[in-house]
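All protein chains but one are shown at their positions in the complex.
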Amino acid sequence: MTHFPRLTLASGPVDVSAETLRAMQKPVVYHYDPVFLEIFAHTTELMAKVFQTEYDIVLLQAEAIAGLEAAAASVIEPGTKVLNLVSGVFGKGFESWIEAYGGETIEIAVPYNQAIDPEDVRRAFQLDPSISVVSVVHSETPSGTINPIKEIGRIAHEHGAITIVDTVSGLLSEDLSPEEWGMDIAVAGPQKCLSGVPGMSLIAVSPAAWERMESLNKPLRGSFLSLLDWKSSWVDNRRFPYTPSVSDVYALESVLQQTLDEGVANIVARHQVSARATRAAVRALRLEIWAANDAIATACCTAVKVPEGIDDATLRGHMRSRYGVMISGGYGSIAGKLFRLGHMGLSAHPTSVIAQIGILERSLLDLGLNVQAGAGVAAALAEFSDWDDATYTYA
Amino acid sequence: MTHFPRLTLASGPVDVSAETLRAMQKPVVYHYDPVFLEIFAHTTELMAKVFQTEYDIVLLQAEAIAGLEAAAASVIEPGTKVLNLVSGVFGKGFESWIEAYGGETIEIAVPYNQAIDPEDVRRAFQLDPSISVVSVVHSETPSGTINPIKEIGRIAHEHGAITIVDTVSGLLSEDLSPEEWGMDIAVAGPQKCLSGVPGMSLIAVSPAAWERMESLNKPLRGSFLSLLDWKSSWVDNRRFPYTPSVSDVYALESVLQQTLDEGVANIVARHQVSARATRAAVRALRLEIWAANDAIATACCTAVKVPEGIDDATLRGHMRSRYGVMISGGYGSIAGKLFRLGHMGLSAHPTSVIAQIGILERSLLDLGLNVQAGAGVAAALAEFSDWDDATYTYA
Amino acid sequence: MTHFPRLTLASGPVDVSAETLRAMQKPVVYHYDPVFLEIFAHTTELMAKVFQTEYDIVLLQAEAIAGLEAAAASVIEPGTKVLNLVSGVFGKGFESWIEAYGGETIEIAVPYNQAIDPEDVRRAFQLDPSISVVSVVHSETPSGTINPIKEIGRIAHEHGAITIVDTVSGLLSEDLSPEEWGMDIAVAGPQKCLSGVPGMSLIAVSPAAWERMESLNKPLRGSFLSLLDWKSSWVDNRRFPYTPSVSDVYALESVLQQTLDEGVANIVARHQVSARATRAAVRALRLEIWAANDAIATACCTAVKVPEGIDDATLRGHMRSRYGVMISGGYGSIAGKLFRLGHMGLSAHPTSVIAQIGILERSLLDLGLNVQAGAGVAAALAEFSDWDDATYTYA
Partner (left out) sequence: MTHFPRLTLASGPVDVSAETLRAMQKPVVYHYDPVFLEIFAHTTELMAKVFQTEYDIVLLQAEAIAGLEAAAASVIEPGTKVLNLVSGVFGKGFESWIEAYGGETIEIAVPYNQAIDPEDVRRAFQLDPSISVVSVVHSETPSGTINPIKEIGRIAHEHGAITIVDTVSGLLSEDLSPEEWGMDIAVAGPQKCLSGVPGMSLIAVSPAAWERMESLNKPLRGSFLSLLDWKSSWVDNRRFPYTPSVSDVYALESVLQQTLDEGVANIVARHQVSARATRAAVRALRLEIWAANDAIATACCTAVKVPEGIDDATLRGHMRSRYGVMISGGYGSIAGKLFRLGHMGLSAHPTSVIAQIGILERSLLDLGLNVQAGAGVAAALAEFSDWDDATYTYA
């Protein structure tokens, strides 16, 4: 029998806090029990605070891919021109929904180690002012890069388009606000920087987005993928369109409260320091960062080019089977080209970063690479000189 | 602040066992961690055993309404003739998906306290042999009635149609097998008779159903609602189409193991005795059962007509706020006309049934009804004379 | 394999709340970790509030028998005259410690279904004014009776003696305060009316008791049984004499907080109503209460004489094996003469009382007794007419 890992440092789902597990232990109750109605309402309020938004919140059951398809299904109709920005696997993946729901795709694509240039977005609108929806991935987890959402959002709004932003791993990697960043439908997930339990789509919806949904020729209603169903049931009437995942909501409420207790800005800072320390370690070990430059490297994980002489799956398998450390590899078209060091959620902390780098060093040596043991850890430690748990507080 | 109920006797979600809660406490891991791949595969195998089937199993994230819509979306295309059997709120609700995915609805409807007559199904096929899909609800939880699925399934198969069966609360209410009962796409939920945690759709898919999905003009792929995506990813290749709900899967694995440890037939028997005892108690209190006759009363909950002189919401609110006992009311078009006593999952046991009847008696007295205290309990006790926990075993 | 019971209605340990179990899930930490020092101090403060005392609190590891022996060992020396009041098994048991630590026992004893008469205590002091310690059991759990501690304490103090009071199941059965009731060393346990986890002795110590301990010829120090060790370590210096039971302390902190949230007086009332309802049910079933009269029946459990024609062990075994309901029997010299219905802690609630009486009725019928099914439940329901969970609140 396989045993549980010692350290889950994958790029989501990530390890959750003991407090979150305890929250999930609350008794399962009927979803219309008064106690659950209060908890669900409270969770919604906490979510708005973590999103730093006054937009409506939809807590959709099922992981963020459901939320993203729901966004597509709710705002795209035959003929809708959608500007799809592609800087990675997930960006490219959105195209299939545009097609499925009858939209027309206009694509801007860059290599998967680079970021979208907002000026290209501006040019796209100049070429075709009838674009009404822009879809973009904030943090491309598979390749560890980040897009300038704030600038892109502003340009979209200048041209009267609404945005669908996949910020599944972006939320808490950067200090964002849907209003200020021009995110009309922002979709996050609990299992990334929030260190929550997978199984929910966390969505903020702007008034403009609601308006667009209602103004379609045939607004989407009566479907699991309908955001409008949530508006007419929970948002407006405190009813549920279907049975919510009671235990997952308990976990989410706890995760959001823990997030606010620590503070959004503190968590973002914790991710960013951990990312800097990890990149420093990678370079000290003479490995190469995947992202074209540090400015576009996401704070939630660090993609590293697979060095000559070893195989990605072998390295990750070795770390997992010999030392119990689980990290993620590449995905889709970039599988085998990179591996990802994790510092997402709770693991954005010196103890996890150091353990991970140490085990990476040990594993590279085991596999015959000529690395200097301790060099990566030393470089990481240098970046942690200002760390103070009094600021970064956990339950 | 509202407090948690003492007893959740609603018609789903229901209370879960301590062992199930513990299972959910396993550390959250990466979904491609070897330990999770083993657990997911094991859970799938256990599910097949509980379904008593050799059909493929799909464990879709999100509660059964997602699984039911996925079934509709996967087999209905423009022009598909669907025979929709309506004996309750959920049966009627299926129609909207038939319409949404372009099908043509042929309806057989009966009053919501009665069951579909298989002969009417046979006549429908005689009238229109081009019907290719039959949709039917096995156990209509909102009104506490049950349909003769086995006979309906046989007739559908005789006429070359496939069936979509909502057995969300039917699984473990009756001793069923998809193969023998002619269920091509059987959709169950963990939060009913399984006493599990809500948030999953548990689906058995027959070869005929897969064949139909693949033979559509435009098979549904690349969607959260696509069952074919699960076939090409998990069923055929042990990959996931998206991140599964790790903790919910832990809970489900445990629930299924507990189910097999007790034995499917024993659990069904436990539900049926509890239902008989509850109906006896209801009659001893001179209240009226909603179902037209006992043969079509479901074993998972007992719908009772709201007696003259009290209001359904008042009664349920009183039981919850004064005694901490949560039961369910009616739903949709039958709201206010009935309330439902629960004996679903773990609560199909004399201790729960007796406590529930006792509190019902106390509450009816509190609200001024002239009932004989103890009469309901006495009638229920008479039905439990053969009960033996050695047969009905729990974790 | 034997299965867990459906309902634990024994006379301690009793069932604990879901919130208490969750509290025990906190990570185990080093006992000098700052977080644990805070928790232990907080738990001590909460304990004082539940005891309604300003006396020092000692939270001794190990169940109350350790605390009671520690009290004896700490205040008795060769020659100490101890008035031991015996109205049950535990009262008699204290004598062995008096002997072991060199004291001289002066006994007042009554039959085990009666209570000590305070006037007899007064007379004992008149006969021998050199009595310096009085030992007495507040609530004799094995026989379900209670002693008039308040009057006894006052008389002891009038004569310059200190008291050792076993209030293991007395705390929350009655609304007490060590100062007002003259309890110098009051020993309670978490696993009775507090609905906590067994494994701790909860002790309030008066200044007079500390003074006596220090004034012995050879004060007890350096022993697991030394209360003075706790004074010089935790009480005075926030150090531990040995490693405390970290998880048990987490559970206790939670239990005490839940107790204060509900309110001591409310919990006492809840026990007393449940006891009244249970006695009414017993009489309606033509069974006999063990206690000589209701005024001395404890509120935490109801001892019932075993009726002619059945065997105590058979009855309890039947209830446990057939219906999963665990109750307690007699103990020591009264074993086989009585069985005890439980309404201790969380189970002091109509749902538990009704379920218990119903299963008792069913079981008596199964065993061939001629009881009227429903009669006990009806009598209990009559006593619950004023019940309101809004007053009696649980986590």
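Think of it as A, B and C in the order they're written, each chain with its own count starting at 1.
Operating definition for what follows: a residue touches a chain if its C-beta (ideal position, glycine included) is under 8 Å from a C-beta of that chain, and two chains touch if they have at least 3 such contacts.
Keep in mind the model is a prediction, meaning the values are calculated, not measured.
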From C:56, C:69 or C:174, residue that would touch the chain that is not displayed: C:69
Among C:212, C:320 or C:349, residue touching the chain not depicted: C:320
Option touching the unshown chain, where C:246, C:281 or C:364 are the choices: C:246
For chain C, the residues touching the chain missing from this view: 1-5, 8, 10, 12-16, 21, 24-35, 38, 61-63, 65-66, 69-70, 96-97, 100, 189, 191, 197-199, 222-225, 242-248, 251, 320, 326, 328
Chain B residues that touch the omitted chain in the full complex: 18, 21-22, 25-27
Those residues of chain A which, in the complete complex, touch the missing chain: 3-4, 6-7, 18, 25, 321-325, 349-352, 354-355, 358-359, 361-362, 365-366, 372-382, 384-385, 387-390, 393-395
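As a convention for this text, only the chains that are shown with their structure count from here on.
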Dominant interface by contact count, named by its two chains: A-B
Centroid distance [mean C-alpha coordinates] between chain C and chain A, Å: 53
Whole-Å gap separating chain A and chain B, where each centre is the average of the chain's CA atoms: 34
Interface hub residues of chain A, defined as touching at least two other chains: 21, 25-27
